[in-house]
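One protein chain omitted, others in place.
Note that the chains take the letters A, B and C in the order they are written out, and that residue 1 is the start of every chain.
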Amino acid sequence: MKILFTSDYCEGALPRIMERLQATNMVQTVGYGEDEFCAQARDYIRQACECPDADVHFLVGGTQTNATVISSILKPYQGVLCAESGHINVHETGAVEHGGHKILALPSPDGKITADQIREALDDHFSDANHEHMVMPGMVYISFSTESGTIYSREELTAISEVCRGYEIPLFVDGARLGYGMAASELLEGADALTLKDFARLADVFYIGGTKQGALFGEAVVITNDKLKEDFRYCIKQGGGMLAKGRLLGVQFAALFEDGLYLDAARGAVNKAARIREAFEAKGIDFLVDSPTNQVFPILTEEQMAFFDKDFGFEVWKKLPDGRIGVRFCTSWATPDVNVRQLVSAIKKL
Amino acid sequence: MKILFTSDYCEGALPRIMERLQATNMVQTVGYGEDEFCAQARDYIRQACECPDADVHFLVGGTQTNATVISSILKPYQGVLCAESGHINVHETGAVEHGGHKILALPSPDGKITADQIREALDDHFSDANHEHMVMPGMVYISFSTESGTIYSREELTAISEVCRGYEIPLFVDGARLGYGMAASELLEGADALTLKDFARLADVFYIGGTKQGALFGEAVVITNDKLKEDFRYCIKQGGGMLAKGRLLGVQFAALFEDGLYLDAARGAVNKAARIREAFEAKGIDFLVDSPTNQVFPILTEEQMAFFDKDFGFEVWKKLPDGRIGVRFCTSWATPDVNVRQLVSAIKKL
Amino acid sequence: MKILFTSDYCEGALPRIMERLQATNMVQTVGYGEDEFCAQARDYIRQACECPDADVHFLVGGTQTNATVISSILKPYQGVLCAESGHINVHETGAVEHGGHKILALPSPDGKITADQIREALDDHFSDANHEHMVMPGMVYISFSTESGTIYSREELTAISEVCRGYEIPLFVDGARLGYGMAASELLEGADALTLKDFARLADVFYIGGTKQGALFGEAVVITNDKLKEDFRYCIKQGGGMLAKGRLLGVQFAALFEDGLYLDAARGAVNKAARIREAFEAKGIDFLVDSPTNQVFPILTEEQMAFFDKDFGFEVWKKLPDGRIGVRFCTSWATPDVNVRQLVSAIKKL
Partner (left out) sequence: MKILFTSDYCEGALPRIMERLQATNMVQTVGYGEDEFCAQARDYIRQACECPDADVHFLVGGTQTNATVISSILKPYQGVLCAESGHINVHETGAVEHGGHKILALPSPDGKITADQIREALDDHFSDANHEHMVMPGMVYISFSTESGTIYSREELTAISEVCRGYEIPLFVDGARLGYGMAASELLEGADALTLKDFARLADVFYIGGTKQGALFGEAVVITNDKLKEDFRYCIKQGGGMLAKGRLLGVQFAALFEDGLYLDAARGAVNKAARIREAFEAKGIDFLVDSPTNQVFPILTEEQMAFFDKDFGFEVWKKLPDGRIGVRFCTSWATPDVNVRQLVSAIKKL
């Protein structure tokens, strides 16, 4: 059996989550997220965000969450500004367009977009005389961490937030890998690290990814802009995201947020990814992108790839013109130390 | 604490399912339903359906499954014929319309529609000269068991299937409560009971409900009509139904179908519902509808309702002109015998 | 050649319109409705409505106008209340659903719905505990005159408007045959007749039909509720209703509204329909519905139908259980007196 570094959803859930699901299994509750476990989890998350007025909703998966949030915000003639590599633009089978909206993609070499790019796109549209022939930008979508494993600094995120508020355009942060991003932010920015409190303050709506961060599944949407709160449960239900046994999401997010397990688990994964990255660096391997989170993107030759392929699972990311291949190794909350040691040991043999 | 008979999704999952999820928790697999657990579950289901060529897909919930299947079948100008009480017409927040399609509702006192109604609707459309001004019926949706707890007989389902095939219109069976329906069919029709094999033969696509039948969540879509198979995974992904950890669905459906647990659990619930129904009948209580499955719909006075409300949870279904109220008591795979005894004992005190 | 009474769109346009189009044909203007002819027409219509702040937009056809207005108002999870016989529910090939919205149809024997029906539907929804599982009523659609040729009285329309405002739900009036309706209102209600001023006051948005009322094509949308005005031109463009040569609509509506030609032409048609209706009445013929506008719905035997079919065109509307057939004879701004005389003469021979 190969050791899989293919993704951060290769295993089930953190042990505490499995225990809680087992322990509460035969408790009777009402459905659709109106049970006491969900109430508890909402409270924990509001506290972690230091935002007592936030609305918190639990959905099942990322594509669903993105489509539901975006569809709830935009008017029919509006689109969403997004990095061209954004998950909604590339890997969700057009779910946003299926909901009727154009994605207004901005060039991005590293998965991030800048406040300047956003401002320029908004200026372009709103100063154009014949603007009604074009899709109106109605919101901004960014990922944290991005699909390329990168993260925004406090300064960058603040600048984006300010542009959005200047134009009264909501900012939505896709946090499928929010924990890994926050853990990396701690390492890179120290006291300036971005926390849940910052996302609650700078974004209008964001979600805290569970699926890739230690839950069986589930994403917690946090809405801080009052204008976006109304009737969101209708949108969840229409979009197929309202789990009958909503309790399963409540139990899981309560377990993740009662004492900081969420971020702790992410820190471990980021540290392990750093060891892998350093091992590649030590061998002079280039990287597709400089990712500080749980994803590492070394560029390998065909021979090197074959060497790893015997014992490890990883993903082919991008073929380069020179014949080399950018690949992705992913750690997660579930990665055992021994797996990292074996991979590092293999890297050393390159 | 009240004893809840409000729905069949008040608890978690069957013990075997919890054990299997725990036992496989740290096994590494690929994502999106392409793992070995899903493969195993698909095989079990194909065997149970005696349909080796069926495509089997696992989605998370019912609204999502209905919207995905319907959207995958219809052309933009087509609609779906359905009982006016059909779940898609009443309780899915317009998910089908959100996907662009009209629901062509047919009158139904008991949740069922007839082959004659369907034939008449199809005749009406296809013989109308100006038909392009009207939505073309493109498929038929029925529920088994229905939202009113009723079931189709073998004869009725066969007649519907024949009309659909005569018009080359796919028949889709919503099986959110398929198990309870099949268990009731055994009681009512004996050797003529409808089985998975019959649904595989008479429908073009149907789903085997997990959420209400003992799984934490999950619905297994079985596609037997070759024309409907192509690219269905694109539809699942676009509709937000492709679980990253698809293994969770594979593990659960394998547990349900490896040796008949699915139907066994349903039989227990139907038997318990029968005891409750008989207790109400013995007191001369009327019913909204004559339901042979796990749902019982007695008509109570306000006083009777208040009497039950002290100790039991149930749902208000319909207020009648005479002031009485039709309510729903629901059993499930999880209902303990003691709960039934307490309810029956209370009924006797009416 | 038969004389056609099949519809009110059998001919081209009123002579004045053809003259104006010819006279302005080579004048150069900007496109998309921002020309001086459109500006002029908007002014005339605002004056006729005594509503100087109204927004007026010109679209090409009725289905397009209905779909555009409804899509511009509703949120994704909202639907539109409407008579089951409403044009949007029956004869627009699901354009509203294609735009993502459910039509919440109310029973109606004569094409009209009542304030009580609307209030009850709104009460039902907003008092329901689990309301997010159901489509939220977000607006009301009525036709004036209706698809059955009937009209609302001042009292009825006022009551509907009050219910809508009480719930803060926009009222939209489909005025494809607004002129014929107003002309009939004059005959039925005298000084209480409903005028453009009333529609501007009682509805939030309505349209003044051109296609069936003497223009080559075109519908003028009048928006009086400020909340519905924003960005409507984006909706028109997205919906395909923004004519490049918008001037054609401006020229036509200016011709119709500069001195009352619109209503004059409608009065003539309604008078002619009255003569036809009276001729049928004199022969003791029953009617499907008591229509005071330009549509007449006599119930004929097969033999009677065959008799008329030799010389006249008309539409089969509804087959009755007793074998008789409800048909429609339609007059219009274009119906010459001689055609009416010939038809009346034929009726007398029955």
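Assume a contact is a pair of C-beta atoms (placed from the backbone, for glycine too) under 8 Å apart; a residue touches a chain by one contact, two chains touch by 3 or more.
None of the values given here were measured: they were computed from a predicted structure.
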Check your understanding: Which residue, B:Arg20, B:Lys112, B:Lys237 or B:Arg267, contacts the hidden chain when the whole complex is considered?
Key -> B:Lys237
Study note, to complete from the structure: Among listed residues A:His101, A:Arg177 or A:Lys212, the absent chain is touched only by A:His101
Point to revise | Listed residues B:Cys38, B:Leu81, B:Ala121 or B:Met136, member touching the removed chain | key: B:Met136
Point to revise | Candidates C:Ala105, C:Ile151, C:Ile208 or C:Leu243 - the one touching the absent chain | key: C:Leu243
Study note, to complete from the structure: Interface residues of subunit A toward the undisplayed chain are 76-77, 79, 90-94, 97-103, 132-135
Exercise for review: Since one chain isn't shown, list which residues of subunit C touch it in the complete complex.
Suggested key: 1, 3-4, 6-7, 9-13, 15, 18, 21-22, 24-31, 60-64, 67-68, 92-95, 98-99, 211-212, 216-217, 234, 237-245, 247-248, 313, 334
Exercise for review: For subunit B, enumerate the residues touching the unshown chain of the complex.
Suggested key: 32, 71-72, 75-77, 99-100, 130, 132-133, 136, 231, 233-238, 242
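Heads up, the rule we're going with is that only the chains that are shown with their structure count from here on.
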Practice item. Using just the Cα atoms, superpose subunit A onto subunit B and tell me the rotation angle to the nearest 5°. Key: 180
Check your understanding: Among the chains in this structure, which pair is joined by the largest number of C-beta pairs in contact?
Key -> A-B
Study note, to complete from the structure: Where subunit C touches two or more other chains at once, the residues are 76-77, 99-100, 132-133
